[in-house]
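Complex shown without one protein chain; remaining protein chains in place.
After this line comes chain A, so read on.
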Amino acid sequence: MNSLKPFSLLKRIRERLDLQIALAILCLATAFLFVGGYLNYLRAQEQERTGVITMVREMVAVVEGNAAIAAYLQDLQLATEISAGLQSSRYISMVSIDIDGGGLVSTGAVQSGRSPDFVLELASPFSAAETVGSIKVYADLDYIEKLAASKGRSVVSGQLALLLLVSVAILWAVRVVVTRPLGSVVRQLKKINLSDEGSINQISTRSQDEIGYLADNINSMLSAIHAAYLSEAEQSRRIAQLERKFRLIFEGSHAGIVMVDGQNRLSLANQAFQSLVAHLDPHLDQQEPRPLSQLFYDPELVEGILSTVRENNASVFRDLKLAGEQEVWVRSLFSLIESQNSAEMGYIEVVFSDISDRALIEKHFEYGATHDQLTGLLNRRGGEARFRRQVEQAQSRAGSFVLCLIDLNDFKPVNDIYGHEAGDVVLKEISLRLKSALRADDVIVRWGGDEFVVSMLAQSSDAVDAVGRNLLSVFEQPVEIRPEVWVRVGGSIGIATSDRVGFSIERMVEAADEAMYIVKKGDKNSYQVFGDSVARSQSQA
């Protein structure tokens, strides 16, 4: 972790404006301090040195007259007094007065071999042209250096204090005026989530300066982007929905639909087409597109049709035979796709429907699975599917779903006495009568051996009596089972309505069964509505 610390510090500095400014000021201040401080130190030292030398010069000038007289008179006593007087100054370590032809007087001591800092030739007091001696002054360099150094230090420390003060003031000002408002704007920006459906928080700042202007602009930009984002999201949702629907049409279609590219190769084929040609093993899922014509018995004919479509820009309708052993005929509609996309120029759409026996057989299979072979009515399996559809319709229209269970009376004796053929005739006749008595939308199901179920949609349950009477009318006439032989069968009818039972098909059937059972126990040829106390109508037979 320790080795990471400098990195995280560096990262922190890169992310923080105030730290960067602080660092920049610190670096600049340090550089200024080193260079400027050194120069100032040298300057102060030099000033101090020059000042001291000037002072020494002035002091020597004061005694110059007397020294000249002493030299002129070769008066060593006077010269000694003068040199001692001068040397008593703190700035001077040694003074020597050299009298021409009269000797040397010196006071104080310095390192041997040192040259004097200041030499003054002494002229005779009575003849300026005549030199009578000289005065040599040796400054106290150590003391002067000490003085200069302390002066330099005091100057530099003053400047350092000032520089620090100014740096801190600038830092504070930058923090208050720039980084704090900027930081607040950045924090608010971080909180904003564009995918929020609701409105976006506005960025607020008290600054009236560039930061304020920035915040205002960000606000207007954000609201524009947010609006664009929302409308984009809405649009893409709509496109996705539309695409799903189109795909549903394309994939769920019973007709085979294909798209053929400019080289007459299969570009796209739906599920129906793929199952249509599945026995030819065409490998449609491969990357390399296959020519459409190869799937047909007469490829040249197909190629010809495609080029005709392209040339005439017209649709072509034709029955074609597929390749392969089996006799499979498809009815085909070729038409040119008009597209603005140049990549899809010359594409042709073909819609196929299977018109061969195979299709008919398949249809028959489906029919057989859901219909009763004897009567042609729906069987129990087919009926239940239709009930469900009716229940959905009733629910969506807020209407009623009515289900009636009809059990034939006296049917078993017919079977026993006249045989199964007679029974079948009765069932067929009753089926036909039910079909003609009811509306086309109503569902008629052969529920069991001698049981039928009829279901319908009604505006309200008031219609149940009409339904019951209508159903009873089916049993009014006797049935001719063979020429001149008539039998009479009756019906016990139980009726259930969704208003009382609810929309559960299972419950409806149970309820209708219960009601029917009441009729069966009573006077048989009548109808009973589930939930009513008494059988409503008597058989007219």
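Operating definition for what follows: contacts are C-beta pairs under 8 Å (C-beta built on N, C-alpha and C of every residue); 3 or more make two chains touch, one makes a residue touch a chain; residues count from 1.
Just so it is clear, contacts and distances are computed from a predicted model.
Engineer: When one chain of this assembly is omitted, its UniProt record names it as which of these: "YeeE/YedE family protein", "Multiple sugar transport system permease protein", "Cytochrome c" or "Periplasmic binding family protein"?
Structural biologist: "Periplasmic binding family protein"
Engineer: Thinking of the whole complex, not just what is shown, which of A:Ile69, A:Val309, A:Leu408 or A:Leu472 touches the missing chain?
Structural biologist: A:Ile69
Engineer: Looking at the full complex, which residue from A:Phe126, A:Trp172, A:Phe246 or A:Phe317 touches the chain that isn't shown here?
Structural biologist: Residue touching the chain left out of view: A:Phe126.
Engineer: Based on the whole complex, identify which of A:Gln77, A:Gln459 or A:Ser504 touches the chain you can't see.
Structural biologist: Touches the omitted chain: A:Gln77.
Engineer: Extract the touching residues of chain A with respect to the undisplayed chain.
Structural biologist: 66, 69, 72-75, 77-78, 125-127
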